[in-house]
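Input: one structure, supplied below.
Excluded from the complex is one protein chain; the other protein chains are retained at their positions.
As written, the chain order gives the labels A, B and C, with residue 1 at the start of each chain.
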Amino acid sequence: MLRFVAGRLIVVLSVGITLSIVTFFLLNYVIDPAQAIAGEEALFEEIEQIREQYGFDRSITVRYFEWVSGIFKGDLGVSYYWNKPVISLLIDRAPETITLALMSVSVTILIAIPLGILAALNPNSLIDRLALGIAVTAQAVPNFWLGLIMILIFALAIPIFPVSGDKTLFHFVLPSIVLGASSVPAVMRLMRTGLLDVINADFIRTARSSGFYGWRLIFNHALRNALLPVVSVLAVQLGNKFGGSVITESVFAINGLGRLALESILGADIPTVQILVFVFAIIFLFFNLMADILNAYLDPRLRL
Amino acid sequence: MITALSPLQVFADKSDDTLVAAFSRELTQLDYHYGTKTEFLILGDMIDSGLFYVKREDLSYAPDIASDFKIIDDKTIDINLRKNAKFHDGSEVTADDVVYTYNFIVKNEKNRRSKKIKGWMESIEKTGKHSIRFKSKYPYANLFNDLYRIKIRKNGIMGTEGNWNDSAQLNTLNGTGPYKVVSFDPGVEVVLERNEDYYGGPKGMPAIKNVIIRSIPDMGTQQAELMSGGIHWMYNVKKDIGEAMAKTGKADYQLGPSLRVGFLVLDAGGYSGEGNPITKLEVRRAMNHAINRDSIAKNLIGGPAKAVHTACNPVVFGCFQDVRKYEYNPEGAKKLLAKAGYPNGFDLDLWSYRDKEAAQAMAEDLGKVGIKVNLKHGKLSALNKARKNREIRAYFGTWGSTASPDTATISNIHWRDPAKGDRNLSGDPKVNELMLGAEKTLDIDKRKSLYAEGLKLIAEQAYWVPLWSYSEGVLSSKSINFKQDPDGYPRLWNITWK
Amino acid sequence: MIFKIFLKRLFPRSFDNDIYSLPPKDLIIRKSSNHAGFKFGLTLLLIIFLFAIFGPIILDVSPYEQDLTKRLLPPVWKDGGSWEYIFGTDGNGRDYFARILYGTRISLTIGFGAACVGMIIGVTLGVCAGYFGGWVDQIVSYLLTCQLALPGLLLAMTIVFLIGPSITVVIFVIGATHWAFFLVVSRSATQRIKNLDYVTAANAIGASKFQIITRDIIPNTVSQIIVIFTLEVGIAILNEASLSFLGVGIQPPTPSWGLLIAEGKEAIFFQPWLIILPGIALFILVVSINMMGDGLRDITDPNSKVSDK
Partner (left out) sequence: MNELLKIDNLNISFQSSGSDLKTLKDFSINLKERESLGIVGESGSGKTLSMLALTRLLPKQARITSGSIIFRNKILNNLLNKNFYKEISGNKISMIFQEPMTALNPVHTIGKQLLDTYLYHNDVSFEKGVLRALEILDAVQLSKNKQRMEQYPHQLSGGQRQRVMIALALINNPDLLIADEPTTALDVTVQKEIIQLISKLRETIGMALIFISHDLGVVSQISDNIIVMKDGEIVEKGSTSKVLNKPEHIYTQKLLNCLHKLENDQKKEKLKNSPIISARDISKVYKLPAKIFKKPEIIHAVKNVSFDVKTGETLAIVGESGSGKSTVAKIINGLIVKDNGEVKIKGQDVEDISLSRRAKLIQPVFQDPYSTLNPIHTIGYIISRPLVINDNLSNHNIKTKVIEILELVGLSEEYYNRFPNQLSGGQRQRVAIARAIILKPQILICDEPTSALDVTIQSQILDLLNDLKQKLKITIILISHDISVVKYFSDRIIVMYNGQIVETGNSEDIINNPKETYTKKLMSSVFSLKQKNQILRDNFT
């Protein structure tokens, strides 16, 4: 276990380093940081002065190592655009994104899992077709479109939910549905095929031959097996929500990390963008690792 | 931050004397000296004051923290300060504060405005508790605009020389404006409260007690908020949406004038390399003839928007109008192109970052005379970089001149010495000499004649394709009175309840 | 359905005339002709293809020709609409029907183009990793982890910034950020197939590695890869729409559906057809591709149902 986690941590670290190199060099190549700081109206000499002042005239490799050593000292840099330390931006914005991610995964669970179970228990029935229809629809509707339509319907035509903002948990309902919907097809299909596979498995035949039937058979003997892969996929989905909230947060004016990323890119704010890319990558890798550990913990075959 | 689950929406409204306005672009900090966007200026005027101010009625400069002034000679000005002006913390505004503020700006090279002020300012000295004297290096024409844009800071609040603290006022602000900052969440909202000790001045006392400015990036979301009562005011609203919203009866729409103008900057100087057809005068003139300015201004932008033939908005100071005018004439454009050796036209990358509809309309017009436009519509930073690398042959720019009704505002940056800036692509040193020379005198007639000569030259040589002036559209809820000003600059502190 | 396989095992001889005795291609054709979802998706997709290719030629409409005096006309079924502009006009007075029709070409080009790019990258890496194993596999899984961990949308935005937006760039950016599925599927399929006896037999009869990969392994992964391909076409189309929506995708005036939605976004409450129509077009296209993909998955799955109508 320790050995495994240590090995995976090394992978996480090396992937993190690779990505940090890629993003650092890419961003510094795409955007002229001195120009970004100096602003639109700057004179050439001003830009050059800033370049010297901030040390942008030195080679990009030197600056990269400086940046990395800063990170190890806990200094994530200062945003040019927000005029704030990046770390305080992250702390400010993280709660909204965490809330959104957790709530949207809850939405996914609430919709996808019961639907998947019902579909698997009644293959080719009306409910199965309905579930498939929902999956196909959710797969084919772009997030931003769904967001706008949701506002149109549930905030204006039937004013149940607020249009935008992140003041209360109530504000998060519509965005969570929009963001959660995008994971519904994958999770539901996995639940359905997983349970179908389990129902056709030999050990369920054993349970049936032992006299179990109906819901008791499903709940006591089949569900846990079918839920195993779903749990780890949900963990991965949760990790994805952090990086995937860019559009949703922007449509619903939720002030989370996704919107921060978008605004920082548009504002050519290199320090924030490169930290965010790094953070999103680490979060993704972390949840993947969690998914593996969780899966191994829940599945006795992977334990020893 | 997120508070508890509350199923009932509590809307701010007249009952609790709270106005909510929405901006599309986020407010990242409070200190105007560190921002360039119009949004920062609006906020800055609400919470800060400069020595001068642009009056809404006639767009002339009026003393703000200054009470009166006296021009001693063309390089010296004496200014007296209001005796009743106070900072939000209650302390009086004195000459020491003003001197400190200007010294801070000039001596702190990190500040964005440092260069601009240092360019003309020789010295500032205190001449009394409430009086100061500016000396300039040369007669500086746009002085009042700069005195308007520098907001007065309390003595010592930004640190001391050699130890400047740039971030002192970014998240809390001890200003002098009609509103105080109650709370600020960067990128989300700023909550303001009326400054009851405000001295009045040309801005006048605000009528509404509380103002919240929210950042809502999506215009659709803003409309939804306005319809559902979540916000009272939004701007940058296009004609079609504004008119449609007005028809619903849920909001008022005003489409008023704006100081913003649109134009194409052409690489007449050949900075972008060999084989550039735009270096030929006939080609540039052909482009001027090819675009149906009137139609686009009338149909796409609407309101008071009009075709413009000068490299400035006709309503601002110094914008001489009697220049060579290029009427819409596609046939003539084709002939000019043929004459220049391009009977079949040519391919052109046209860069743009704003006003996608107009950019497309223009591209279509150019296409009709044979200039096959590949529109490169992207983010400003991409355009900036390409321009810096001299990769641009033509780009579609706009300039707002917010609250600065003087040709200097647009010409200063666009006709700089090419060694100092990348926007002057004319390759003609004469233009720089004339247009920037006009800033170095206080003699109004001389300035006017220099601008006239420069603008005539620009038009004659077709260094630009001046396009049109814009309109500013504002949607306001039925519960408030908002009146649009002639410069299109929204003065939110003048809003009243109905 | 499983029981057919079951039956086949039970009574091999009584199935002589059954479709199981057909050659693989005929079997696929027979299976597909019996799969309602597949047939529906394919038909829809073919219709869309025909529309995309021939529609603009036959109907002789231009998506670029503007008439600024006829801006934002409503579609024909609304008050003020006319048959001249069936779907109305957009903010520049261009025929919205023509734009959506042309948009089909853009979406199909990008969808299939990006999926091809992703497929070439993913399958190459996946087959190499699966077949050679060892350090090749480790490097490939490292690349895979990097790709999965990178926030794709942010990366795409940055790259589009870098190179400047165009259809080719968008195709390559989306393709370059969407090869993970191809890789995973082709790798596990390769790992499975390379241990099958017919591969060992091919080795024994003297076939080279290249011959084994191209003759024995890749042809047997095709069915699974096609399924992923259809899935990725749908994803790429939606991705292009997202990128264009954020303003870093296709350039105006090219009528990409995502761009149309982005342009119509502000007018959602008053000219809702500007986003609803391209939204529906996008939806129909992606649904037809997904239904075809789902169908293909059933058809190529050896345990799938056969003849239920």
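As a convention for this text, contacts are C-beta pairs under 8 Å (C-beta built on N, C-alpha and C of every residue); 3 or more make two chains touch, one makes a residue touch a chain.
Treat the numbers as computed from the prediction; the structure is a model and nothing was measured.
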Of the chains that are displayed, which are in contact with the missing one across the whole complex?
A, C
Residue, one of A:171, A:221, A:241 or A:259, that touches the chain absent here
A:221
Interface residues of subunit C toward the undisplayed chain are 1-4, 6-7, 9-14, 20-24, 27, 196-198, 200-208, 211, 215-216, 219-220, 307-309
Subunit A, residues in touch with the chain not shown (by the definition above):
1, 3-4, 7, 201-203, 205-213, 220-221, 224-225, 228, 292-293, 295-296, 298-304
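As a convention for this text, only the chains that are shown with their structure count from here on.
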In graph terms, nodes being chains and edges touches, is this line, ring, star, complete or other?
complete
Specify the chain most distant from subunit C by Cα centroid.
B
Name the chain pair with more contacting C-beta pairs, choosing from A-C and B-C.
A-C
Approximately how many whole Å separate the CA-defined centres of subunit A and subunit C?
23
Dist(centroid_CA(subunit B), centroid_CA(subunit C)) in Å evaluates to 46
Of all residues in subunit C, the ones touching two or more other chains
161, 265, 268-269
For subunit A, what residues touch not just one other chain but two or more?
30-31, 148, 152, 156, 262
In their shared complex, at which residues does subunit C touch subunit B?
64-66, 68-69, 71-72, 91-93, 161, 164-165, 247-248, 251-253, 263, 265-271
Can you tell me which positions in subunit B touch subunit A when the two form their complex?
1-7, 9, 26, 28-29, 34, 36, 109-110, 112, 115, 166-167, 170-171, 185-188, 214-218, 220-221, 224-225, 227-228, 230, 379-381, 384-385, 388, 413, 416, 419-422
As the complex stands, subunit C meets subunit A at residues 2, 142, 145-146, 148-155, 157-159, 161-162, 234, 238, 241-242, 245-246, 258, 261, 265, 268-269, 272, 275, 279, 282-283, 286-287, 290-291, 294
